[in-house]
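Quick one: the structure is below, and I'll ask about it shortly.
Note that this complex is displayed minus one protein chain, with the remaining chains in position.
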Amino acid sequence: MNASRSVQVLVIGGGINGAGVARDLALRGVRAALVEKNELGSGTTWASSGMIHGGLRYLRTDPEVTYHSCLDSGAIQRIAPHLIFRIPFLMPVFPEDPIGPELVAIGLEMYDRYQPLKRGKPHVRLTREQALRLEPALSPDIDCAFTLDEWGVDAARLVSLNALDAAEHGAQVHTHTEVVALLREGGSGRVRGARLRDLLSGDVFEVEAELTLNAAGPWAPRIAAMAGAEVRLRPGKGIHLVFERRVSDIAIYARGIDGRDMFTFPHEQNSMAGTTDDDFYGDLDRLAVSEDEVRYVLQAMERSIPSIRSHRILHTIAGVRPTLWGFGRYEDELSRDYVILDHGRRDGAPGLFTLVGGKLAAYRLMAEDAADRLCALLGVREPCRTASAPLPGGDDEPDVAGLARRFRIGWPAALRVAFRHGSRAPGVLAARPRPRVVCACEPVLDAELEHVARREGVATLGDCSLRVRLGVGACQGAACAGAAAEVLAEALGWSAERTAAEVAAFAAERWRAVAPALGGSQLAAMEIHRAVHRGARPWSAPAPGTASRP
Amino acid sequence: MERARARDGEPAVKAVVVGGGLAGAAAAWALAQRRLEVVLVRRGPGATALCWGTLDVAGASPDPTGLPWRDPVRGEPLTGGERLAFLLRSRPGHPYGVLFPGRDAARAARAVKDATAALDGWLRPCGLGVEGSLDETRLLANVRGAVRVCDFAFSDAAGGDVARAETLVLIDLPALPGYDARAAARALGAELAALGVPGRSLRVERPAWPERMLDAAACGPARLAALLDEDEAAAELARALAAPGGEGRTLLFPPVLGLARGERLRRALGAASGATVAELLGAPPWSPAGLRLDRALLEALGRSGVEVRTGRAAQILRRDGRATGVEVEAPEGRASLPARCVVLATGRFTGGGLGERDDRVCEALLDLPVFDEWGRRLDRDPARRSLRRPYADPQPLFAGGVRTDGRLRPLDAAGRPALANLVAAGELIGGFDPALQHTGLGFALLSGLRAGEEAAHLAREVER
Partner (left out) sequence: MRGYRGFLRELAHTGSLRALALQVRTGARHWLRQMLGRRGAGDPETLFLRNYAADGLRPPPPGRAALRLAAQACLVCGLCSAECARAGGRPLLDPRDAVLAGARLEIDVVRLGLADAAHPCGACRACEAVCPVAIPIARVQDSLARLSAPHPA
């Protein structure tokens, strides 16, 4: 089936940059389409630490970057206040650290000047005893400690809210849709859109666009190559370990054995430890976390938190950063800068642009810059509104206790719905007369699952682990995947075989994420997980490993 | 309450069983029958309480590493006995081979019959029964509509064989979280098709559930089940069900039919509706079958004169190569229980018999060597070293446990019994994957009974 749709801008890549640009364009009234081959944010964005930090490290190289990062961190807080949470940091200084405490103090004093831009608090210097009182799990070998704060965000949800806002302002959003080829004009080689394949239905269709923006992150070279253009990246793989619950309410710095700065930080209801940065030469679609990486991270954490190994690790997350190419430098020192490439001038493919590089905290700025360039070419004069217009749900603060009472759900469930949907939470909960908890670990309600299926374009069970954090808690889907699939099946009209296949794929994906760091008390949970998903699976489900992703 | 009476004039021989699941309970009964004074120490219910309603001796599994449902050559469904024989022949590492040397399928079948009859006898007075036989196979559906091919099941669900009934009616209970009768019916239809069972009539019906039952259901299945233990509630539900229905109907309820008095409730509902009433098997996150089994085991143990203590077994006390007792840590404090024999039925990771310590898989109490089903040591390495990353692969880590001699005594690194009077039972013994091979509870029962028998002999061998 060939259906042709025509837009002004086609954005390829549904990560934070692509979604951000799509939103910016849509808010300016530009007709746009966003395509993503997997689920929104499932690439680099999902694997990021979710911190919209102010770029402390850039103070020594380029304070401009710090200034803009902090400014934009403030902007994200304004437009999505429900999605963010403050993370106080503790930076312990050990006697053998290469940088002395006075230098750390100076650095943080410099950073204090920028903190008000993002509603941050000034740093505090603690003695060893004071630090240990605040966080008893800290290593007693420290000299002193410093504190600062950053903000964290649910990155996957930020992406989907950007895409949702774009869709609500007229953009087309196609997930599980990959680019088969870029459409070129014969003589000039002008790129005028793309041919796409819906991976779920198999349909092939074309979208014609005046301008095409390649925002595919680490996959950007692959897309650009379809037009004979070159985008040079130095992909950097990073992993995180996710703990079952907060190790501490304060993020704690740790240093790797090779000196890399990492931290164990609270992220929503868990703690995450990370991250690494290693040059990656492998297959972007088959990222595997190695035992080395897990042990490297744990070794680093152990120095700051000696008891870290007694905490239960749920699973690992891996992603690849689309870092700009630079030869001869250590990964940490590479620029986090971004670039907008015009392939018309460079590679004889006019109409194609690439937006690549950068970091999560700067996404809105990058999107604004890219949208400005594209709008100038389209002759659109509308100003950018993304810094002031709130994201869906961000316009008002929901009343958690009121929600719990009104819909007769427990306060944990009300809290999480309010976190994900902000002021729209009442509308979400109204989808079912009596909302009930499906995933106890998060919690996720059946009303929320139905809402995201019907109104947010969720198409597979796997999408839900990003969209609403289904099955990424203690049970890893053992207790909830079956029931959640039934809710989606009703909303999306799945057959029994499709439902069983979705559950099987979900279970396999959770295993893939858990296996690299499996040990300790997580073993019992996975024993049960296997009994449920491999032992008690339906006879009509495909055998594990034989089904292609539905 | 009867306590075990020692033979006249002799002081009671003491035995300690560590582990509170089915294997531990079976061992405790076997010891009590042989007139030992038994103390059962348990931290909690273990994996037994996560049972979904079947007692798999040799259940069939859709997984390729499990037992087949149909004979690969003849194409007919296999009976439980045939599957058991197949297992004994084709899985040399499975510890059924230790219980039944020479892979004597006939002897195994007799042992199964005796064991399940004994279990039924112990549990019936506590409100739970065991039904089934190795001469047939039962197809039972769970709340998701998935089918379990099993040989034995507990009486709450046993009547719901989906291959026997002419008309299957799934009872809808919309307020119940995690249960969607229509989705279950659709899935069940696909299951029956996948299994090649000729078409049944499959329907969903919603009786006029009384309001207070819907409210209870909304709080979770357990609350409704507890409510239905009351006579009044049971009668009310029976009235709501009274409807003229054709013969040959089987009503399949979600697992809410009482926590303690399910038998009586099912009979009442069956009488009211004129149909066979059974429960669907449970599925996570909660199944009442496990809780009922656990409660029934505790009650039956009490009746048999076994003392049950809640606490953590901290240490096995030993001297000269023999176990002399168990040190228990309880909320009240530490206690040392003397014993002439000890049975370890501590399970695997869920039960706490196996764990990971100092970056090494280990058996929790004695640091016994842990083997996978091919005889490879697992306890020298961390758990992740034995993991296979591909999801579809068999996992040696989850098929691992201790290895025993012919008398069920776990072996040390040199291949000798670790302690002369210490035996093991249940999942702690390695060589099979309970998730995939569906032999878990059956093996727990059979090995528990045998372990108790052996332990009783070993205890008395000291005296001579």
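A and B label the chains in the order they appear, each numbered from 1.
In the analysis below, a contact is a pair of C-beta atoms (placed from the backbone, for glycine too) under 8 Å apart; a residue touches a chain by one contact, two chains touch by 3 or more.
Being a predicted model, the structure only gives us computed values, none of them experimental.
The hidden chain makes contact, of the residues A:Val207, A:Leu391 or A:Ala440, with A:Ala440. Between the chain not shown and the residues B:Arg35, B:Arg182, B:Arg223 or B:Arg460, the one that touches is B:Arg223.
Considering the full assembly, A:Lys121 is the residue among A:Lys121, A:Arg222, A:Arg385 or A:Arg454 that touches the omitted chain. Mapped onto chain B, contacts with the missing chain fall at residues 43-47, 49-50, 219-223, 225-226, 259-260, 284-286, 288, 290-291, 294, 310, 312, 350-352.
Residues of chain A that touch the chain left out of the display are 59-64, 85-86, 88, 98-103, 105-106, 109-110, 121, 124-127, 130, 133-137, 147, 149, 243-246, 249-250, 266, 269-270, 310-312, 400-401, 410-413, 415-416, 437, 440-443, 473-475, 478-479, 521, 524-525, 528.
Definition applied: only the chains that are shown with their structure count from here on.
Of all residues in chain B, those touching chain A in their complex are 47, 50, 52, 61-64, 66, 69, 142, 144-148, 175, 177-178, 180, 182-183, 186-187, 189-191, 193-195, 218, 283-285, 348-350, 354-356, 359, 382-384, 387, 389-392, 395, 397-398, 434-436, 438. Contacts from chain A toward chain B in the complex involve residues 288, 291, 294, 434, 436-438, 440, 446, 475, 478-480, 482-483, 486-487, 489-490, 495-497, 499-500, 507-508, 511-512, 515-520, 523-524, 526-528, 530-532, 534-541, 543-546.
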